[in-house]
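This report concerns only the one structure given below.
We show some of the complex, not the whole, and keep each chain where it was.
Letters A, B and C mark the chains as written, and numbering starts fresh at 1 in each.
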Amino acid sequence: MTLKSAARDPVADTIQRDLIAKKGFDMVSHVRSGQYLKISLQAEDKDSAEQIIVRMCNILRIYNPITQNLNILKVTEIDQ
Amino acid sequence: MRKVKVGNNEIDVDLTDKEVTYIKDTLERDPTITEIGMFDVMWSEHCSYKSSRPKLRLFEDAEKNYNYVLAGPGQDAGVIDIGDGYCLAFRIESHNHPSAIEPYHGAATGIGGIIRDILCMGVRPIALLDPLRFGSLKNNPHSQWLLKYVVKGIADYGNCTGIPTIGGEVEFDKSFQNNCLVNVACIGLGKIEDFKHAPSRAYNPGDYVILMGGSTGKDGIHGVTFASRTLTEESEEDRPAVQIGDPFTKKLIIEATLEAIKTGYVRGLKDLGGGGLSCALSELTGDGGTGAIIDINKVFTREPGMNSFEIMLSESQERMAFIVKPEGLETVLNVFRKYEMAHAVIGRTDDSKVLKVYNEDDFVVKLPAKALSESPIAERKEKQPKFLDTLLSQKTPNPTKSLKEIVYELIASENICSKEWIYRQYDHEVGIRSIIKCGDGDSGVLRIIGTDKFISASVGANSKHCYLDPYNGAKGNLVEVCGNILASGATPLAMVNCCNFGNPEIPESYWYFSNAVKGMADFCKKLRIPIVGGNVSFYNEDEVTKTAIKATPIIMIVGLIEGENNIITLPFKQPGNDILLVGETLAELGGSEYHSVIYNLEGGKPPRVDEDNIKSRWDFIQELYKRNLIKANHDINKGGFLISIAEMCFKNKLGANLELDNIYDKKVRIDEFLFSESVGRFIIEVESITTKEILDLAKKIKVDIYKIGSIISDPKINVSGLDDKNFSIDVFELEKLYKNSIPNIMDI
Amino acid sequence: MSIKIAIIQFPGSNCDLDALHVLNDVMTIETTLVWHNEFKGSQFDGAILPGGFSFGDYLRSGIIAAHSPAIDEARQMLKDDKPIIGICNGFQILTEAQLLPGALLQNESLKFICKWVKLRVENNQTAFTNMMELGSILNIPIAHGEGRYFTDKLKELQDNNQIVFKYVDNNGEMGEYSNPNGSLANIAGVCDLEQKCVGLMPHPERASESILSPEKTIHGKLFFESMKNFIEKRV
């Protein structure tokens, strides 16, 4: 979950400001911060796992659609 | 650390060979691996006080000698009777080692631990205080990192549990560069019956033993032995010892525990801190004269496959052990269910005086309950350090800067400037008791709702003074912290302390400890202040440079104010009123901020304490309060009396005309006079028509007092009477320097 | 008929007892604490969602509590014309439950802030502000880490008069210095379209007794007097 740009992102701004102050990191052009969740669940397959997660995030408002974007970074299978 | 062989296992312990033999002899068999682990923890410096006990015996027996002391040293917290059926519990503890490695979680779990200690006494935790020490802050990213995350850890934990942080203090000094000090204190308030109903003892056979709160995990095994060692390279590997705090669960534990106590069925209560379950169970039964039989499989664990050793010694946070009357079991469990707190009945007490822990049919532990508490004593040598003579004979150089420049530099210095950057991050008002809030006075003042009584609390120490003279330094700390209590209108009632020192095995470090304890003991006996608790943190020593921290015996005092009208505040109130200085100013610049900020000098002659003088000053101040003559009061501390006067001008944007000719006697240098840190002095504001009455009274009871000037509406401090050295300083300019110093250093 | 108010306790609420003291002892309004999953709105004339850290503020402040059955009860109460106020964490819960518009984000400074501020009353028609003067200035403390108000519908809020309080300076002016946490348009509190539900970050219960207040004001009482007035008029 990352903050939408209209909502501003002071965490990222601070990191960037500190980086500039430290010198030598001027190659960094942009930072965005967010929350990260790693969720293990049982599902038929990757697709259905992803569907469940998206549904869950929407129903439970795991992310706040007013201020945040939801991104599913990776779905991997683990054997049991 | 060394290895000991137990059966087929080998285990790393800090126990000495002598201790291991002693254990075998008393048990008349080989201990199990879990038992060895328990002895290792319980006999560590942190739990057993093996190096410090011989010295701490110098303290007067508080429970015996003071009728209002309900619980003294040896309990989880000191408890005093404050009248109207109420009692106060308070305690201070160190969390230095974990915070040095992981400032955020280290400090947070420090708060978690001290809250549990207070809760154990059956009362509600209502306030926190946080004395802190770091290396110097300026141009020092490491110190800044530590400060930032220690404060955030305290804030996140304290704020979330709904306990206001009402005060604290900070010192920055290079001796804390690799060993920061994070001490935390907590105050609890409750009815005396609640305290009496839930002692941290299991007195009755047949009661249920219940574990409640967070699950038991592999984290923090050996946290205690870790705190009883110096921070070395090895600490890197000790890192799993750093705990993650969970203030949300703690908040529920507080509410569930207090509600369970209210049922009347809880007969004993103990928090799980250092040494985990093994420590809690052996103390409950050992101190209560009972035994217990425990089924280790009932303990709920975070991960499967934990062995008995890990379960018994885990120091996972947020757990409490309850001793519950048989007939009340369901009622108490229902309280835990309401708060959805995990819990398990893990055993029952009996009259065997033996603690037995079983895993199926095998016994894991079978120890006489008292065995663990009878730890050996370590005799330590003491020796005055050689470097002291050189330091004490250092002279103040001739000033090259103007007095005005010096005042500006002092007020902006790290140790004197405003600590608002810190306390703004603490919720200091939750609980709606805070009357004098952080930064508004010398001590935090809380009301006791439903009465016309107020609690005043303050913490502190002056490490630079203690470094030069631990005996007088420790006394001076008491004078200063009691002075903070007195300045707000309160009477000091009782003291707890937290001794932060180096490696006790090094004679020079032990000398500091020994003398500081002696200073505290002597002072408290003389001024009738009961010492109701304490904590010792040794091994604050840098292994690489072989230097210890500056000796830091932190003092915490609580006091009481009867009646709202008797609360005294710090700011100057009224132009035209007189400014008086109470107490003698001597040429005592050793360990002063003036020396350190202006000359980068550590030595010189530090302040000494004369108890009789201090006593008559305190009586005098109390008498003026009784006659309602004091309009504002502030004790004098780092930087000397000009700094105190400046701080009193800020809030109401006032100034002062200071005419120093009648006090400055020219036998000492001007800088020695202005920046001396002689202890036990106060600046008071009085109405000018009452000045004569006050001076006369002072003469009668032989208290040093001087009228040094008057308050003016123009925000300037005009200093005259110093030969040709008269000067004038701007209050707004001073305030700007005072306020902006830390924010300017911190925000890169 | 005497009125009855509930203070809803969530796991982690910590200003519940403070609010209880003010309502019962200072205001003498009959008030009870109710554990969140036992709360029945039909038994009360109004409700307070107190400050604190419900469920530790884990994930996002207010979000887990927003799923409590107490919120369905609260929704029904509003339909029944009963007033509800969310203070600090209560405000966060009400926005996450979408009973109030917008969201509360981490303070611009990334730090928790505890201090007294000044609020300007922007709407005195609500159930909790009807005893205040429009444009008047209140002394009141804040204590929060996530209080930066944000909405993507500022225009709508303005048009519907849903902005109830703004942070201002001593002179009643808005400026960067009077905005403690970076809130959009200095917004400190908002209300729903019907003006019966109000949420704000500052703590009226900490500003209802002069002994607690640096300037000896008791502006916090106005919130609860307004609530009482609203309920009594409606009856």
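FYI, a residue touches a chain if its C-beta (ideal position, glycine included) is under 8 Å from a C-beta of that chain, and two chains touch if they have at least 3 such contacts.
Computed from a predicted structure; not experimentally measured.
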item: Counts per chain label over the entire file, given a single displayed copy of each; value: A x2, B x1, C x1
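In this section, only the chains that are shown with their structure count from here on.
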item: CA centroid of subunit B to CA centroid of subunit C, Å; value: 36
item: Distance between the centres, which are taken as Cα means, of subunit C and subunit A, whole angstrom; value: 30
item: Approximate Å spacing (C-alpha centroids) for the pair subunit A, subunit B; value: 41
item: Sites on subunit B at which at least two other chains make contact; value: none
item: Two or more partner chains touched - positions in subunit C; value: none
item: Subunit C-facing residues of subunit A, complex; value: 3, 6-8, 10-11, 14, 35, 60-62, 64, 66-67
item: Subunit C residues touching subunit A - in the complex, by the definition given at the top; value: 59-60, 63, 66-67, 96, 102-103, 105-110, 150-152, 182
item: Subunit C contact footprint on subunit B (complex, rising order); value: 152, 155-156, 159-162, 246-249, 251-252, 338-340, 423-432, 434-435, 440, 447, 449, 564
